[in-house]
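All protein chains but one are shown at their positions in the complex.
First chain written, first letter: the chains are A and B, and each begins at residue 1.
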Amino acid sequence: MAKLELKYGNHACAEAAILAGCRFYAGYPITPSSEIAEKMAELLPKKRGVFIQMEDEIAAMGAVVGASFAGLKSMTATSGPGFSLKQENLGYAFMVEAPCVVVNVQRGGPSTGLPTQPGQQEIMQSLWGTHGDKLIPVFYPGNVQEIMEETIRAFNWAERLRTPVVLLLDEVLGHMRETVDVEQFEEGKFEVWNRKMPDVPPEEYLPYRPGEDDVPAIAPYGTPGYRGHATGLHHDYTGFPTTNPEMCQELIERLIRKVQRKQPEMEKNEFYKMDDAEIAIITFGTTARAAKTAVDLAREKGIKAGLMRVVTVWPSPEKTIEDVAKGVEAILVPELNMGQYVLEVERCSRGACPVYRLNRANGKIIYPNEILEKVEEIARGGK
Amino acid sequence: MRYEVRVIGSAGQGSILAAVVLATAAAEEGLWATQTATYGAAMRSGVSLGDVVISDQPIDFPKTTNLDAVIIQSQEAYDDMVKGKPVRLDPECGEQDADVLVNVKPGALVIVDEDLVQCDLDCNMYRIVEAPIARTAAEVLGRRQVMNIVALGVFQVATTLQFDKPLISEESFLKAIEKSVPSRFIDLNKNAFLEGVKIGQQALQKA
Partner (left out) sequence: MGTPIPMEKIIEKKPYFKYLRLDKMPTIWCPGCGIGQAFRAACMALDELGISNDQVAMVSGIGCSSRTPGYFDGFTLHTTHGRALTFATGLKLSKPELTTLVFTGDGDALAIGGNHFIHAARRNIDLTVVLINNWIYGMTGGQVSPTTPEGAYATTTPYGNYEPQFDIARVAIAAGATYVARGTAYHAMELKKLIMDGIKHKGFALIEVLSPCTIVYGRKNRMSIEEMYFWFKENTIPVKAWEKLPEEKRAGKIPRGVLYHDDSRPEYCEVYWNKVKQLSGGE
């Protein structure tokens, strides 16, 4: 039998981070993510970890990367405006391959927007927010149980691939209490991955020489003999800046490739009544929960609807979406923004079926009946 | 089974805490639950509410859409729940007119404070339980602040109007109180809950 415990979304995220081995948190107050910082402030000192509230969002992201170089599993959490401010150092973390987890509890934007109300407006920013090219894993859980699972998974992939990982939540998830089956989070019942260490003697050590998995084994700073350099500039295997075109091209290709090649292993979706579905709803987070109910309501009315809930938003489940598109007559993408993920769905479906949208950016969530109405409209042949 | 409850009152009446205790009690009972609240301006003035969805399986949509039960702690909260203008305030309404609650199922349980709320609902449409909740908190427990927990006691008993046995046991509620309130207030709140059960039973006998 399930061992149920009521947990607050943001607190569950903090607790799971500790379980995953997180021992450093730097943050800055911002609604609706502050409860993650508050929980970390309470838990980390007791776990011999570091909590620090920095002077701003930029500083928090910098401190996280600094601690990551010291060898600690590190994390920060924020929301829209803070996520924008973190982009520069998030790009740096990607470039220098500093494992870390950045949580974005999405609220309504743009700008200061709607601080206490949900949004899903950073689907694209989480991947494309920094200047330059980038591919990082972005996970988006759909309930409090999954917040815990995905937080642990985010740390695991961050460490394994030496990359920042973005964990998207939304205000509803962060500020919701929900029962969690805590049994799966008992010690030894979940996997914890750690970053690899160099397997060569100090004199052969090159911090940025990648292994076969395209991931370099950079020793934590302070490891005797394994000194090294890291820079946000294009760099060679020693970590020292270079402008050699072949080396620069290879660096960027590798940084993207190391994440992309793990896409099949990282992909995570939930399929609900998709087997015979004629209309597929593709969405994530809180909106997916409304969509699931809408699928049931549509089926009661004789419409064969189904749901694909995307958990690993990036790297994109391209092939899966294409297959879904080939097997249905239409796709609907409801999301709390003015049409972001729908662009990716349109791209991946390659014209195999029409893709419809349901968008909103006023701080109100989409309710099941609203999705139902749209599904009915599509079923009637309208749009 | 999907069961939706709202605790609504004026700000400061502890509606959200009551919802948290209720959801925790559901978890203790082995049921799945979600609890959501309204944030923002309502946190300091006006009406404040806590919603709970309870189910015997994991919950899809976490917010309430069609309430099975509502606990109303103040007149302004009641007015807030009523569709249109309450008959009490509408000169054009006659004796036979009744209020209708928004997003509340026919047959739903409506628990109101008999002293604080003038309730003009159709008793054929809702299962109405009126009890001296705030008065019990003030006079029996000496603390009006615990009226929210007294109300939960009433609710615990009143669910027998909808189910064969209470939806959530007394024990689960008492455990939930232990987990949810500061330690120095645990006994007070447990007593408040048990007093609520008592007046709930009396109210059911009357009804």
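Everything below uses one rule, namely that contacts are C-beta pairs under 8 Å (C-beta built on N, C-alpha and C of every residue); 3 or more make two chains touch, one makes a residue touch a chain.
As the structure is a prediction and not an experimental result, all values here were calculated from the model.
Although it is left out of the displayed model, the omitted chain contacts the following shown chains in the full complex: A.
Touch with the chain that is not drawn comes from one residue among A:Tyr92, A:Phe155 or A:Trp314, which is A:Tyr92.
Per the touch definition above, the residue from A:Pro29, A:Pro241, A:Pro264 or A:Gly339 contacting the chain not shown is A:Pro241. Only one residue from A:Gly66, A:Pro81 or A:Gly113 touches the chain missing from this view: A:Gly66. Taking the complete complex into account, residues 24, 26, 45-48, 50, 52, 54-56, 58-72, 74, 88-89, 92, 96, 221-222, 224-225, 227-233, 240-241 of chain A touch the chain not shown.
Note that only the chains that are shown with their structure count from here on.
The touching residues of chain A, when paired with chain B in their complex, are 1-2, 4-6, 32, 116-117, 143, 145, 172, 175-179, 286, 289-290, 292-293, 296, 365, 367-369.
Contact residues of chain B toward chain A in the complex are 20, 23-24, 26-28, 30-37, 39-40, 58-63, 65.
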